[in-house]
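One protein chain omitted, others in place.
Take a look at chain A:
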């Protein structure tokens, strides 16, 4: 009788297990592949297949040598259509379209007034024109900054402003460079302007390109060949790999951990790979539409558009290298139009102001701004410290290899290499420290709380650096 336990009678008492135990389970590699990677790809496919195909078609058409006016209108129409299919909020769309189109009004006025001065009174000298466009560029800069901050905090919902922020930033950069680069009489006509700001290759995800680079493709369209297909597919596959790391593999391989540093690394790497993903998507778009690195525009077989260099960020030599390689076109923009302008006031001020303005462009969103400004200060301090050490120990550990190294301990000596590895390690720590703030999955956790869990280690390192410098 005992051999046959009356299981059905005893069920009630043993039936309720600890529910917390049941909620968690270990995902297998295959689970992650099926539920996360494949799902992410299919939702990515839903959002980007139309823009991508449009860009490919446009790129093929452009290689036949479209008439200039048709080129502008076609790329602008493609760009506009992409916006309509990608943006979810109607308000956001209205804001984008009205800003893009209305922004031509001041441009038109400048063009008209300046050309009036030019031809009518024959009063011009290069100086006045330049200073005029300089002043207007500054005015426009402030105007755009005010607008992005207003959008972020006053005019729009958080979701909508988050959605349009990227598009508006690309636009702002294009517009500022447009006004700053060209003397007023040469400002673009409406189709040129329209094609430039709605350019199908970079309207959604960037990267910023200058008006000259845009016109280069108009005047000398690139010929598509097998290498073009190869280049586009390479960028796309890189983006797919980084998307899967960002969404799935980072948390699968590192997992929930008690070690706050490891968890921080997981969150930070997810943020960084998410960024590479967007960079490579934007590269694929630009290549598909026909644009490539401006210095190689006339090389038939060269098909790369460098937006980011992930190797130099994952294995950084210094924070400055990270800043440069994070988004190369954007860095170039900031350096050319913001940093250089403020350089006369002093190097530190210029760096700080560049990062402040960059964060203002991000709508002065609190976490992004904290990251950006800290990044500016940290990288500047790191440069100082390394110069200091390099002088004090007569060792070649500056951020850039010195051209004609006069130091006693050369770059390829073991001591120097060890020192560089230590600096790389600190840079990785800084990247974790700053990267955790950008992670969306734990967005509700405050800055203080996150940094507290990481023992504020970056701040301590920086304090140490400061002491070294002083």
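FYI, a contact is a pair of C-beta atoms (placed from the backbone, for glycine too) under 8 Å apart; a residue touches a chain by one contact, two chains touch by 3 or more; residues count from 1.
Keep this in mind: contacts and distances are computed from a predicted model.
Set against the options "Proteasome subunit beta", "Protein Wnt", "NDUFB8" or "Multifunctional methyltransferase subunit TRM112-like protein", the UniProt name belonging to the omitted chain is "Protein Wnt". For the chain left out of this panel, the touching residue among A:59, A:80, A:188 or A:206 is A:206.
Within the full complex, the residue among A:62, A:167, A:187 or A:350 touching the omitted chain is A:167.
Only one residue from A:59, A:201, A:274 or A:290 touches the chain missing from this view: A:274. Contact with the undisplayed chain is limited, among A:368, A:402 or A:454, to A:368.
Per the touch definition above, the residue from A:268, A:286 or A:438 contacting the chain not shown is A:438.
Against the chain not shown here, chain A presents residues 1, 3-4, 6-9, 11-12, 14-17, 22-23, 25, 27-28, 30-31, 35-40, 42-44, 46-48, 86, 88-89, 159, 162-167, 169-170, 204-206, 243, 246-248, 274, 277-278, 281, 327, 330, 362, 365, 368, 438, 440-444.
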